[in-house]
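The complex is shown incomplete by one protein chain, all other protein chains being positioned as in the whole.
Up next, chain A:
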Amino acid sequence: MAVFRESVPRDLPGKMMELNWSLVLLLVLVGAAGVGMLYSVGDGSWEPWAVQHAIRFAVGFVAMLVIAMFPPRFWMGVAYPVYTVALILLIGAELFGATVNGSQRWLDIGPIRLQPSELMKIALVFALARFYHDLPTERVSRLGGLLVPAALIGVPAMLILKQPDLGTTLLLVATGGAVVFLAGLSWKVILPGAVAGLAGGIGFFSYGLEDYQRQRIMTMFNPDSDPLGAGYQILQSKIALGSGGFTGKGFMEGTQSQLDYLPEKQTDFIFTILGEEFGFVGGLVILTVYALILANTVAIATSCKSTFLRLTTMGVATTFGLYVFINVGMVMGVLPVVGVPLPMISYGGTVMLAVLAGFGLILGAHIHRNAEPPRGVGLFG
C-alpha cells in the first residue's frame, strides 16, 4: 500500500503559498501597535522613535520572510556553528563590551551594536533542537542526554549572569528548560530537578545576587515603601496603568506618561502607556493578540513532523511568551523590574530583529512542516 506523503514545497512561489498568513497578520498588528505607541510617547511625533521602529519592523519583516524560505536542513547545519559564534561573542562582550547602565551587554562591531545575549537565545534553541533531533528518544533521560543540554544552557547562562543581566539569564534558562521538557525528559528527572532547582534558586537569591537585584525583588512586594527610590518605577507604572481605567484616557492623552513620570517609557514600560491611553480594553486586546500568536505557534509546532522543527518552534515561542509575560507582569507590579522589553512594541533594534528572525524560523517550520530531515551524525551518533 502506497503511503501518501504530504509534499514539502520546493520552489519560492510554492513556499509563499504555504505562508501562515494569519500569524503574519497578527505580527503586523503588534508591530503597528508599537509604532502607534511610540508615536504617542514621542509627544505626537514620528521622531525619534516611531519612524525608527517602523523601519526596523520593515527590515525585520523582510528578513523574517527570507528566513522562512530556508529548508530545515540548512538550519540544522548552522545550528552548532551559530551557537559557537554566539558563545564567542558573549565572551567577547565580557572582555571588550561597552558598559551600559552598569552592565556589559553590548558589543560594538563596526557600525552594529550587538547584544550577544539576544543572539544566544536563538542559538541555544537551535543547538538544543539539533541535539535532540539527533538523539534517540530513549537516551533523553540518560546521563549523556542530560549533561550536554546542561552545558549548552549553563555556560552562556553563567556568562550573561556575570554581565550582570539577571532577566536575560532567567529567560535563557527557562527557554532551555522548556526545550528539554518538550524533548521528552522523564518526569522522574524533572520532579527531583525542580526541587533541587527551587532550593538552588533560594540559595542563589540569598547569596548569589547583587544587592540591587535583591532590592528590586524585595521592593516589588512593597513598592510603596520607597516611592522615590527603587519602587518609583513600579509605583509610577501602576499609577499610570490604573488611572487609565476601563477605556483609557485616549490616544496621546496619557498624562502620567506624557509628563515624563515614567522612566524608560519608550522601552520596557511601553505597555503602561498603552494601558493608560487605551485602558483595560486596549491592554486586553494586545494581550489577546499575543495569546493568539502563541496559540498559532503551538499549532504549528504540533503539526511539524521533525523533532528539530518542533523544538525550534516551541523554543522560540517560549522565549517570546516569556518576554510578554515578564514584561507585562513587571509593569503591573507582579514581577520584579528585570529589564525585559515587550516584543515588537518596545523600542529597541536587537530585540525586534531577534523576535522577527525567530518568527521567520516558525513560519519556515510551518512551510516545511512535512519535511523529515534525516538524523545527522549527532554527538552521540
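A few points about this structure:
Keep in mind that, in the parts below, contacts are C-beta pairs under 8 Å (C-beta built on N, C-alpha and C of every residue); 3 or more make two chains touch, one makes a residue touch a chain; residues count from 1.
Assume contacts and distances are computed from a predicted model.
Selecting from "Gfo/Idh/MocA family oxidoreductase", "Protein kinase", "Molybdopterin synthase sulfur carrier subunit" or "Peptidoglycan glycosyltransferase", the unshown chain of this assembly corresponds to "Peptidoglycan glycosyltransferase" (UniProt protein name).
When you scan A:36, A:283 or A:349 for touch with the missing chain, the hit is A:283. In the complete complex, the residue from A:9, A:92 or A:184 that touches the missing chain is A:184.
For the chain missing from the display, the contacting residue among A:36, A:72, A:116 or A:275 is A:275, taking the whole complex into account. Against the chain not displayed here, chain A makes contact via residues 178, 181-182, 184, 236, 238-246, 255-256, 259-262, 275, 279-280, 283-284, 287, 290-291, 294-295, 298, 301-302, 307, 310, 314, 318, 321, 325, 328-329, 332-334.
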